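The complex appears here without one of its protein chains, the remainder shown in place.
Each chain carries a letter (A and B) given by its place in the written order, and its residues are counted from 1.
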Amino acid sequence: MAVGDRPASAPPGGGYALTTLESMIAWGRKYSIYPFTFATACCGIEVMGAFGTHYDLSRFGAEVVRFSPRQADMLLVAGTVNYKMAPVLVRIYEQMLEPKWVVAMGACASSGGFYNNYSVLQGIDKIIPVDVYIPGCPPNPEGIIDAVVAIQKLLETGAPRAAERWPIKI
Amino acid sequence: MTDLMGTKRRGGKLDLQAEPVILNIGPSHPATHATLRFIAELDGETILSLTPEFGYLHRCFEKESESHTWTQVVTYTDRLNYVSPLMNNVGYAMAVEKLCAIEVTERCKYVRVLISEISRIIDHMVCIGTNMVDLGALTNFWYFWKPREEAYMHLIEPLTGTRLTTGYTRIGGMQWDLPEGWVQKCRDICRNVFLPAIADVNALLSKNRIFIERTMGVGSITAKDAIAMGFTGPCLRAAGVPLDLRKDETYLVYDRFDFDVPIGEHGDTCDRYMVRMEEMRQSVRIIEQALDQLPGGPINVDDTRYVLPDKQLVYTNIESLMQHFKNIFEGIHVPAGEVYSATEAANGELGYYIVSKGGGGPYKIKVRPPCFNMFQAMPLLCEGQMIADLVAVLGSVNIVAGELDR
Partner (left out) sequence: MAEENNSPVLRKLAEKFGDAIVSTHSGFGDDTAVVRREKIVEICTFLRDDPDLRFEFAMDLTGVDYLGEVPRFEVVYHLYSMEKKRRVRIKSRLHEEDPTIDSVSSVWPGMNWYEREAFDMYGIVFRDHPNLVRILMYEGFVGHPLRKDYPKAKRQPTVGPVE
């Protein structure tokens, strides 16, 4: 399997259109996002800080961290993903149920960071669709809060998720 | 899959009358602290054999450092043991300074000791906190996370500018001197934040029956085995071997401080926890003494071959401008040779083996990660015990994947 030809995982037929009932569902969903923290490296420590008492992500509803992909709806990839780990990430992404959102936290997950070498994947968007990128190395926990709020806005406005325009032809 | 191995090991009779199960634990697993993988052969819940696997965070520190200048490598060293990055910076700077034969200023040595000890405290806090989360004692994690946040907000961020990837040391000195009020704040935090948090967690755990039954006798190792496997640091000291580089091969100004090195007896998880708790208290002692003895003076050596010249001179004097330019673009010129320099990091002996062929960047840097040996010894620590014990032991040996995989 070469990097870059992942099949589309979103159902065909477009976006996540809203009606009154669906806006109720969106309201419920956005305040109860269950993150799956795929923390590999240093960003993982800042994720723990975001869930900690000082930055407190539970104010935004995303408190319940689920360690099983079947039970989560937001995949928070925190840290460098290398070629050895990439199949694991793809498998976790495939195991998550629709609808799901992906947040690429930090420079390494967004684009490989300052590691441009034989082992590091240059951004997880080469293998899975990403909705929100958080820049930083590592980003502040406030950046994670920002990303969760951005996902909430995506949910609220019914904007199409990245999975719907996947795969991107580079 | 024959179970000859299993039956021989357990004296010929399996616990459950069934074939052993191969269970894959990780690499994405809450208890494996990110990117570790075990392939466990189980008989019911007992581990018959354990094969650890890693490399899921291999970010090619060595290859990257070969194509960067000496000062640029400092940012890569932050990401090694990312829980206590300042110690990696200090270790690397000391190794290159050994190669350049520079002696840093007194003030710089004291500041390095201070940041190393603060890093040691926060590293042990993460280790114990996450170990306890794996055992189900979540409160300790929060009790230890608050002091970490205080250390980040009031000590590390004002000092280095960032919370986690600090990059604070330079060859020949530090990035800049301590900010105003830092010394008082440090004293404050040690007394009012670190010590009470340690006391709180101690009160919750040290006499807690559940904790004791889950950690005493679990994952124990004899001193002889620990030495043969190359353990260093708290895991070795918990096994009863009194090796601490701060005392045995003293570096920086550790010989001027009065502190004890806690030694355990059985090398089990409980001993590792106790050793770490006591080490944190001893680190607070060292910090207070260092703050009392902190001298004034310059923080960098007065040698523009290694240290950037003063900004005013750079703007007004052509030699300083040229030196500044060369130091940044070509990298500082380190003599040819090879050197091995080791410091007592929070996990054990963090060694840097640097080969230089002259020039602005290293030819090769090898990092000797302390947790490599401990991870290698996981089968020795866990075979014959149960799956739940594996989780307890893994947390207590403090495997940091950034350091393990490099």
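Quick note on the criterion: a contact is a pair of C-beta atoms (placed from the backbone, for glycine too) under 8 Å apart; a residue touches a chain by one contact, two chains touch by 3 or more.
Computed from a prediction, not measured in an experiment: that's the story for all the values here.
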Quiz item: Which shown chains does the hidden chain touch?
Solution: A, B
Self-check item: Contact with the hidden chain (one of B:F38, B:F54, B:W145 or B:F194)
Solution: B:F54
Quiz prompt | Residues of chain B in contact with the chain not shown | solution = 54-55, 58, 60, 62-64, 66-67, 98-99, 101, 227-232, 241, 243, 248-249, 337-340, 342, 349, 351, 353, 355, 364, 366, 368, 372-373, 376-377, 405
Self-check item: Absent-chain interface as seen on chain A, which is shown
Solution: 1-3, 83-84, 86-88, 90-91, 116-119
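Everything that follows uses one rule, which is that only the chains that are shown with their structure count from here on.
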Quiz item: Once you find the CA centre of chain A and the CA centre of chain B, what distance in Å lies between them?
Solution: 29
Quiz item: Which positions of chain A touch chain B when the two form their complex?
Solution: 38-42, 44-46, 48-49, 52-54, 67, 79-80, 82, 84-85, 88-89, 92, 114-115, 117-120, 137-138, 140
Quiz item: Inside the complex, what are the residues of chain B that reach chain A?
Solution: 27-30, 34-35, 55-60, 63-64, 75-76, 78-79, 82-83, 126, 142, 145-146, 148-149, 152-153, 163-165, 401-402
